[in-house]
Structure formats: C-alpha cells, structure tokens
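Omission of a single protein chain aside, the complex is shown with its protein chains in their original locations.
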Amino acid sequence: MSTKQKKMIFTLAVVSVIMGFSQRAYGMHIMEGYLSPKYCIAWGVLSIPFLVTGYLSIKKKLKDNRKNITLLAMAGAFIFLISSLKIPSVTGSCSHMTGTGLGAILFGPTAVSILGVIVLLFQAILLAHGGLTSLGANTFSMAIAGPLLSYGIFQLCKKLKVNPMVSVFLAAFFGDIFTYCITSFQLAIAYPSEEGGVITSMGKFLGVFAPTQLPLAVLEGILTVLIMIALKTYANQELKLVNLNLEEN
Amino acid sequence: MKEKILEINHLTFAYDRNHQALKDISIAIYEQEKIAVLGANGAGKTTFFLNLNGVREPSSGEIRYRGEMIDKKNKTKLRRNVGIVFQDADSQIIASTVKAEVAFGPLNMKLPRGEVEEKTMEAIREMKLEDYITRPPHYLSGGEKKRVSIADILAMDSEIMIFDEPTASLDPVNAQALEEILDKIQQKGKTILLSTHDVDFAFRFAKRILVFCDGELIGDGTAQEIFRDEVILKKANLKKPVFMELYDLLREKGKIKETTEYPKKLSDIALLL
C-alpha cells in the first residue's frame, strides 16, 4: 500500500467512525473508568459546595411544604425521561435532549443540581450512560455548570427584556455548548496532547464530538422553545405550581 | 347492633373558598358493614374518602373514631384504621419491589421488623402474589398491580377498607376475582366502603348505599330503599339495577312470586319463578 492509499483509508476510517457512531447522540457523558482517580476525586470535590447548597435549598423547600417531595421527584423523573427519549431528527440518526436548560428554567439551578446528580447516577445504573467514577465530573458539567449558565442567561435576558422565546433558546443552546466545552476540558486535562498539551487536546476533543454535539445544541434550543410555548398554552395554574414551589427566589 | 367505628358530624370540606367539595355530611359507619358509594364523577366521593382517612382535614365539622374526637394530633389513628385502595394503582405503588411496596404501610406504623414481615407476607399470600415478591411494580400487569395495591392495605390490617372504584380498569375475570376478595375481607370482620359506577355491582355487593351529588349526601339507606327512591335516582343520574328492573317487569306480568327481598343474582330469580 502506498502512503497515499494509507492516508485515504485512514481519512475514510475516521470519517466513517464519526458518522457511524454519531447515530446515537446523547449528551456527552464521560464514561466509567475514563478518568484517573485524582480527576474523579477532584471533580467530585469541586461539585460538593454546589450540591450542599442544592441540598440545603431543597431541604428548606420541603420544610415549607412537605408535599414538595413528590413534585421534586416528578421533576427529577421528568429530567431523566426527557434526556433518555429519542427526539425526531433530520438525518435519521437519533439524538437525545439533555434537559439541562429546560430543567434550569423550570426548576431553578439549585434544585437541578441535586436532581441532576440523582438523574446522572440513574443514567449510569439504568442506561450505562456515564459512570460512577466519572459521576463527579459529569455532575459538574451537566448538573452544575450547564444549568447555572442556562439560568444565568435566562435571567440576564429577562432583565434586558429580550424576547422570552429567544432567551429560552439562548439559555438552552448555550447550556448545552457550555456543558460540551467543560466536558472537553475535563477530558483534555486528563489526556493532554504530546505537543501543545491541554489546549491542543481540548481542541481535539471539541473537534471529535462537534458533529454530534453542535446539532444537538441547536435541536435542544429549538425543542426547549417549543416545549415552553406548549407549556404556556396550559392554564397558568400548573406553571405556577412549578414556579411557586420549586423555583428559587 | 354492631359497634360504631366512625361518626361524622356536619363535615364540610372546601379546596378553595368558592367551591365546597363536601357539604354538611353526617353519617356513622359500623363494624362489618358493606357500603357502596354512588355518584357522578366530581360528586365528592374521593374527597370524602380522603377525609375519612385523615389525609384531608375537614374545613368544619368533626370526625370521631370510636368516640374519640379526631384532631391534628391523633389523625394518625384514622390513617391506621382506615385504609384506602386508590383507583389508579400506579398512583399508590411507590416501592421498587412488590414486597417492599406491601411493607411500606406496616413500616410506617413503626411495627417491629418481625411483625412487618409477618403482616406483609400474610397480605401477599392473601392476594396470591407469592411469585412476584421480588418483582418491581413496573413489570406487573394491570390486574396484578391492583392486587398489589389491595395487599398494601390488607397488610395494614385497618378496620375499614375503602376501595375507590375498584373494578374500573379490570377485565371481567379480574373483576369477578375482586368481588370474591371483597367478600372474603368482609367476612374477616372488616368494614368495606367502595365507590363504583356499576349499579348492578353495588346492588349485588352492598347492604347499605350512600349517594353523593354535588358534594352533598343525598341518600343513605339499604340497597332496596335507595334504588326504589326515584327522586334520588333521578337527582344522581343513576339507573336501576338490571335484576331489580327484571323483577319488577316479571311481577307486573304476574310471572314471578312476590317477595320482600329483591333478587340479586340470576339464581335468586330462578328460585322465584
């Protein structure tokens, strides 16, 4: 085989691998065993302050009204479900929402941090997405960083009086993008490049997951907007229930 | 006369200010009764049940359990002695295996572990669920779930067992089995209250019938009294049981013997012909 042929085959292989396995595009869960113990622990520790805050806020909500427990649990189950359901997509491959933005907008980022860590644990146990050793890293990117950014953007847009649907889109879209960037960073510092170290490596991870994650973020934005529109058509009674009981002030 | 278990005086309940879900209900419930509660959807049957069990607190009026006034402090007495089998089994089942599910009530009663185990297994055997002990509820059929939800309450050994539309989503075989279960439970000395839209079932099963209409208790009497009362039937939009109409028709044509007790089964009619 000539070098040229080799190169051709290599390029083809890379393309087909990426195309072939973007068939099932989930949020980017770092899988079991992918991180070395120090990173597993470091990301876990980094998540703790956020989780404690979330726990305390949930505890307070339940103290105010014990009935919130079933509402919170329903919210958690809903986030799990929305992130595991196949969504219709253009290419025939199937994608899944992350539910990060929607969750943050509906239930607020502190509740979502606790619900998120439970949902991530269940995804690892029930669906084998993500894992137990990578739970800390995934929690940080998907249950903390993403929702916080989404919520921040949503609130900022509210203050700037941006069209509500545009702000929902931006919140959901950037929530996904941010999660994807953080995950790439987490992988990059665990596996720096031989040349160029973490930065080059981050570029590689961003690049290799881009074909699945970029369309997913757009889709997430669109669907979150559509879901919010659909929710608005319901009597506000139910929406109030969600906001009053769960969203933080 | 059997002992009185519950006494309800002038009970009123409102979810919000504009709408009273229950209006001035007064009634007493005795040991070993078989009571059917009839009425359209939204007439207040479920709310009534939730009040009996202490999950809802009356806006006004009182509930006495064996003579003792129920207030905030001792409402657990109601929950322990009045059990509800909810209409939708899924809304009731919360644990991840059948055994854990049935044990939920006894555990909440803070019984010692051995006793929890005993009561749980007894209820499971009673409902013939032995083969499903380690099965999670989401891999059960509708009829099986219903049996689990009944075992839930059986395990709590409450004096009064309430069934909210127990036959609603059951196929004929399961509905038949349920009737047998109900009889068995009643023979064990329990009082049964059940709501249903099936007048034939109510007529066959109940000694006493309560009729709800727009939050009011408009009828309380024996099955015969209620189904003979055209005013109540019309108001609550109820039909007469088929066997009752059949008997009336046959009697009009002089084809059946007169009796004071309406026939409730085909075999009762056959005896009178």
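Chains: A and B, in written order; residue numbering restarts at 1 for each.
Heads up, the rule we're going with is that a residue touches a chain if its C-beta (ideal position, glycine included) is under 8 Å from a C-beta of that chain, and two chains touch if they have at least 3 such contacts.
The rule is simple: contacts and distances are computed from a predicted model.
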Missing subunit (named according to UniProt) among the choices "Energy-coupling factor transporter transmembrane protein EcfT", "Heme exporter protein C", "Cobalt/nickel transport system permease protein" or "Thiazole synthase":
"Cobalt/nickel transport system permease protein"
Given A:Ala104, A:Val119 or A:Ala217, the one touching the chain that is not displayed:
A:Val119
Over the whole complex, note the residues of subunit B touching the chain we left out.
50, 53, 55-56, 76, 79-80, 83-84, 86, 88, 90-97, 99-100, 103-105, 107-109, 116, 120, 134-139, 152-153, 156
Tell me where the left-out chain touches subunit A, residue by residue.
6-7, 10-11, 14, 17-18, 21-24, 28-37, 40, 55, 58-59, 62, 66-67, 69-74, 76-78, 80-82, 84-88, 90, 106, 114-115, 118-119, 121-122, 124-129, 131-133, 187, 191, 193-196, 200-201, 203-205, 207-209, 212, 222-223, 226-231, 233-234, 238, 241-242
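As a convention for this text, only the chains that are shown with their structure count from here on.
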Measure off the straight-line distance from the CA centroid of subunit A to the CA centroid of subunit B, and report it in whole Å.
47
